[in-house]
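Before any comments, here is the structure.
Below is a slice of the complex: some chains, not all, each in place.
Chain lettering (A and B) follows the sequence in which the chains are written, and residue indices restart at 1 in each chain.
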Amino acid sequence: MAARKEFGPSQPFKGLNINGSLHMTIQTGVLIETLSALGAKVRWCSCNIFSTQDHAAAGIAKAGTATVFAWKGETLPEYWWCTEQMMTVPGADGCDQLVDDGGDATLLIHKGKEFEEKFAKDGSLPDPSSTTNAEFKCILQLLRDSIQVDKTKYTRMAAKCKGVSEETTTGVHRLREMAAKGELLFPAINVNDCVTKSKFDNVYGCRHSLPDSIMRATDVMIGGKRALVAGYGDVGKGCAFAMRGAGARVLITEIDPICALQACMEGFQVVTLEEVVGEVDIFTSATGNFKIITLEHMKKMKNNAIVCNIGHFDNEIAMEDLEKSPGIKVENIKPQVDRFVFPDGHGVIVLASGRLVNLGCATGHPSFVMSCSFTNQVLAQLDILENCTKAKKYKNDVYLLPKKLDEKVAALHLPALGASMTKLSKEQADYIGVPVEGPFKPDTYRY
Amino acid sequence: MAARKEFGPSQPFKGLNINGSLHMTIQTGVLIETLSALGAKVRWCSCNIFSTQDHAAAGIAKAGTATVFAWKGETLPEYWWCTEQMMTVPGADGCDQLVDDGGDATLLIHKGKEFEEKFAKDGSLPDPSSTTNAEFKCILQLLRDSIQVDKTKYTRMAAKCKGVSEETTTGVHRLREMAAKGELLFPAINVNDCVTKSKFDNVYGCRHSLPDSIMRATDVMIGGKRALVAGYGDVGKGCAFAMRGAGARVLITEIDPICALQACMEGFQVVTLEEVVGEVDIFTSATGNFKIITLEHMKKMKNNAIVCNIGHFDNEIAMEDLEKSPGIKVENIKPQVDRFVFPDGHGVIVLASGRLVNLGCATGHPSFVMSCSFTNQVLAQLDILENCTKAKKYKNDVYLLPKKLDEKVAALHLPALGASMTKLSKEQADYIGVPVEGPFKPDTYRY
């Protein structure tokens, strides 16, 4: 709201196409409205097949604020069709700036250009049968179809796009890999690592939405239960404290000794999944990696153990293996809650089909968190405008937002929480060598 | 389940009518089934106009397990009609034993007999216009109608009922008042004050269901908010720790210096509502008293303050005054969530119309808590059977269940939580002067 008030009158995005791939929820609607209020023409799709709130999508579409391609419960081919439609700007080669979450839209441009170049070179088309990954199959099919219609669609799109602001750890990770290999086609702003995004979105957001999801989905008492959280990064920290706050006994798995030490120092038990798999009541995967909870694990779980994922992709839990497991039966208890029953009679309760449980079983992060996160997105898009679209200051690399903007996001949200801020005197600011108005910390500071 | 296994074969309740007035939820269904499995003929109604889960009521009715009179969203006259139907056993003067929650069923018998006696003496009928209390008006009308049809219906019902097991603080309080005045018509078992009921139902149950309710109803981030809990009894304690666990700053109001001191010792701020009413984001009433959050308070709240009640009756919040406040407008946001807008433009968001928020906005206490609670109810009904129906050991007074049974309820629930119990040696038991198998504590012990 504050951003609209401050930047709306000057219409900085006037004449620009901004496309986005990000969970199509009520809160995202506010982000879209803000981009639109600042002058942009906006196209949008969701970055997860289950995360769309249909009323949110409908509201935005109806008001004409943006063109939206998203509904709850897309199939994978539908999902990628939506992404393609969103990226395809009628009467233009593509968008000027991109908002991405998880990097699927960015991936599509990069893969599109790659296969178009390959086709130009040797006439070969992408081959969906070359992969067993269901999702990548869809991409290959989509690009196979696209190249046959327009041989340079994604190449032109990549040229037109001046920058992307990426929302998530996973997306930033992919961007860094591309930048490291010299393959990144335009500059990227890492919104994920703003403190007011990463800590608030990951730690506080998940602290709220994990118990919310489990309670809505299962009505199970969390107090007294043994809750295992795989991963003690920011998301895992939020989950662990939420489970403890609700009275559970929390166990952590970790690969990183620093995070493991932090877990110990907070009194959590650090275990391997194998050691405790038969005793745990609630499993939550929060790693950002894959194959964390395997079929073998699920076979050994106690009856009616709850299994969910709040990391990023549904492959944190071996859903494919589970679904194909011989003799497995699925009881749908209610939408997004399935009991997979093994031949021996014991079952595990899987939430949101292994996809993000807070989007599938609750309503995602609460507005306050998203407001922090999306205020960062707006400032990032303005930063791209200044430094990529108008000027060419940024290389094809991954950049953090300036700390001053991060602090601004925080400052904008403090009054609602009743905080009284202390002001640094000039003398004190000089003593510690920072400006009176900030930024207050060195870049290495970890908060 | 354990109770059914242990007592089912001997059919102890065979031939008995057991009536109940208790939130008609899925979990209550399990209680009803257990009473039925032990041989009883069961009739049931809900003890709250909003708390019925229609599918639960339908399930029980359909299976023929009990005769049920309850639906979600009853009017007050409908509520009391349901209560009367539940109490009226076809072909009998009334039930043999009663399960009550809040004391409405017990109240109806006592008031019925009182007015029948008054009518017998002076021919006067109950006069609904003699009271301004909307609920008591319904009772008076009901009894006015009843007496004209059957002059001794409740008198006979009272004579037939051998005892009641009462679920709540409020109900026990009413029973004690009646017992103190010598007006109690049959013995009562205080289930509410069993440790496995009171601590688990009030502290742990509300710790779970308050945040569950607020999150489902509003999707508001609890972290960072200022949350006031009125009352730091067992319910208030559960609420306060839940709000802190979710990251809120918690403020407490109290009248009892001992509870206030406990709140201080846990680091909660003890305030009066008046001091902080304009700063608080979420108000939760948990007192068991009335007129706690008044119209004047709500007039002074900040815009979109959330107001809810997890005490007992809806009169903890001055709903009547609010609804009648001049110029007030009501926006229904979704079922059970209303925004009351004052003429000055600020609004307060009232959950569940001021009735119990965990029943109105969530699904009540989770099964684990209810299992503790209802296992106590079954043992209490068996105790009534032994000591009131078969023998006449109890006077018309209020009794606690023996501590041994309380410990038994706990012991039955521990294996599910993975606890390894230590056994007292004979030598140790003798040293502290208790039996090896318990009970382990004196009656004064507070847990």
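Note that in this section a residue touches a chain if its C-beta (ideal position, glycine included) is under 8 Å from a C-beta of that chain, and two chains touch if they have at least 3 such contacts.
The structure displayed is predicted, hence computed values, not measured ones.
Novice: If you could, jot down how many copies the complete complex is built from here, 2 of which are displayed.
Specialist: Result for the total copy count in the complex: 4.
Here is the rule we use: only the chains that are shown with their structure count from here on.
Novice: I need the rotation angle between the copies subunit A and subunit B from a CA superposition, between 0 and 180°, in steps of 5.
Specialist: 180
Novice: Which of the residues in subunit A end up touching subunit B in this complex?
Specialist: That would be residues 204, 207-208, 211-212, 215-216, 219-226, 241-242, 244-247, 279, 362-363, 365-369, 417-418 of subunit A.
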